[in-house]
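Just passing along the structure, written as structure tokens.
The complex is shown incomplete by one protein chain, all other protein chains being positioned as in the whole.
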Amino acid sequence: MMSTPRKPVIAVVGAGKCSKKLRDMACEVGKYVAEKGGVIVCGGMGGIMEGVARGAREAGGLTIGILPTDLKDDANEFIDIVIPTGFGEARNIMVVRAADAVVAFPGKFGTLSEMAFALHAKKPVISVNAWRLSEEIHHAESPEEAAELAMKLAVPSGE
Amino acid sequence: MMSTPRKPVIAVVGAGKCSKKLRDMACEVGKYVAEKGGVIVCGGMGGIMEGVARGAREAGGLTIGILPTDLKDDANEFIDIVIPTGFGEARNIMVVRAADAVVAFPGKFGTLSEMAFALHAKKPVISVNAWRLSEEIHHAESPEEAAELAMKLAVPSGE
Amino acid sequence: MMSTPRKPVIAVVGAGKCSKKLRDMACEVGKYVAEKGGVIVCGGMGGIMEGVARGAREAGGLTIGILPTDLKDDANEFIDIVIPTGFGEARNIMVVRAADAVVAFPGKFGTLSEMAFALHAKKPVISVNAWRLSEEIHHAESPEEAAELAMKLAVPSGE
Partner (left out) sequence: MMSTPRKPVIAVVGAGKCSKKLRDMACEVGKYVAEKGGVIVCGGMGGIMEGVARGAREAGGLTIGILPTDLKDDANEFIDIVIPTGFGEARNIMVVRAADAVVAFPGKFGTLSEMAFALHAKKPVISVNAWRLSEEIHHAESPEEAAELAMKLAVPSGE
């Protein structure tokens, strides 16, 4: 019925505070996904979330930020569409549900909950040095490999 | 810090099943908002939600659908970005929180809850023959007037 | 299969800040419900919520408070079981879903959203001078009448 399927949506999850190196790696994932026609969804805050949004924005892509707070101004400056849930960490499940595939960077228990929800929902999960939980997780050695895998494994809706 | 402010996001709420006339009016709102550079957010389902998404899509605008279910395929075909919450009617509060202004068409108690949350959150509410609840609600006589008022009253974040 | 059906659960909703007179009326509702074997669920905060919890507690009843915050200590002192959601006003829908009948006192748009959700979920709603929204709402002249109606209209699960 739809003439064109929706663009694939890639979630990128990871620590809200991280090293410059990790933020740059997330930035590379965002850039690659945007160049290949994907949309980035993330938690909208700092660290990995800011890195991936910056990369996607700079490559002309669309970025969605699903915030824990109910205040749009809490989003990082590279988020185009802000969804301020006011649900705290429970918004993690929405980041995952909005995605067709999930790229996970290192993070603490918030990131772990997102990976758990993604595995529960049977979404493809690509780890870049994140939690080792299950054989169902794909491992990538580089941002490019992670992004490529995510775009390949994502099954966008509307097809 | 941001070079450009975010686009205004206009929520359009109303019945999931409605007359062709009302759906066409919602379509007009979507069209107008998109032409003026706004983004449409709605509940992603049928009726008013489908009408407004169609209008915005046809005018080249971006449409966000925040679903009650956790299944992307439940979104109507004019939704570009699907946020499948799995929260049932509790997603209504997220539709409102994502918006900078809310246009309300006639609807039942789900629509009423969205208007209540919008008033609670002190967002501008423009009614097109919807529930008469409060003097804080703006009334519009036509889709054009509703859309114009919404775009005028919306205060996008990031400015 | 169950030897005994669950106790009826009565939600009492209304303003978080209110006059002593209204708080005392809510207290009467809580007392009556507890004496008749019902459980009180409310939003756990002040005003009407504190009044009803106090009344139920003093009559030996059980009180459940479903908080907007994620901090148990935000509950008023008459709440036995605290459910700290961290969901803000979206917790209103949970107060309603936990109930077999809803008694509504005057309140602002948060109360309105709870009444809207209750009507949407087809739960019995008994108003004590609250929002006049629909012919489906029952009106009570006194706390006793409200409590009596609520206990009569509640259909506890497990029967």
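First chain written, first letter: the chains are A, B and C, and each begins at residue 1.
Assume contacts are C-beta pairs under 8 Å (C-beta built on N, C-alpha and C of every residue); 3 or more make two chains touch, one makes a residue touch a chain.
What you see is a predicted model, and the numbers here were worked out from it, not measured in a lab.
Asks: Which residue among C:27, C:52 or C:66 touches the omitted chain?
Replies: C:66
Asks: Decide which residue listed in C:94, C:116, C:130 or C:149 touches the omitted chain of the complex.
Replies: Residue touching the chain left out of view: C:94.
Asks: Which parts of subunit C are in contact with the chain that was left out?
Replies: 1-2, 6-7, 9, 39, 62, 64, 66, 70, 72-73, 75, 77, 79-86, 93-94, 97-98, 121, 157-158
Asks: What residues on subunit B make contact with the chain left out of this view?
Replies: Contact residues on subunit B toward the absent chain are 70, 86-90.
Asks: List the residues of subunit A that touch the chain left out of this view.
Replies: On the side of subunit A, residues 87-90, 93-94, 108-110, 112-113, 116-117, 119-120, 133-134 touch the unshown chain.
Rule of thumb we're sticking to: only the chains that are shown with their structure count from here on.
Asks: As a quick test, compute the distance in whole Å between the mean CA positions of subunit A and subunit C.
Replies: Each chain reduced to its C-alpha mean, subunit A and subunit C end up 40 Å apart.
Asks: Please report how many Å separate the Cα centroid of subunit A from that of subunit B, as a whole number.
Replies: 25
Asks: Residues of subunit C that contact two or more other chains, please.
Replies: Where subunit C meets two or more other chains at a single residue, that happens at 87-90.
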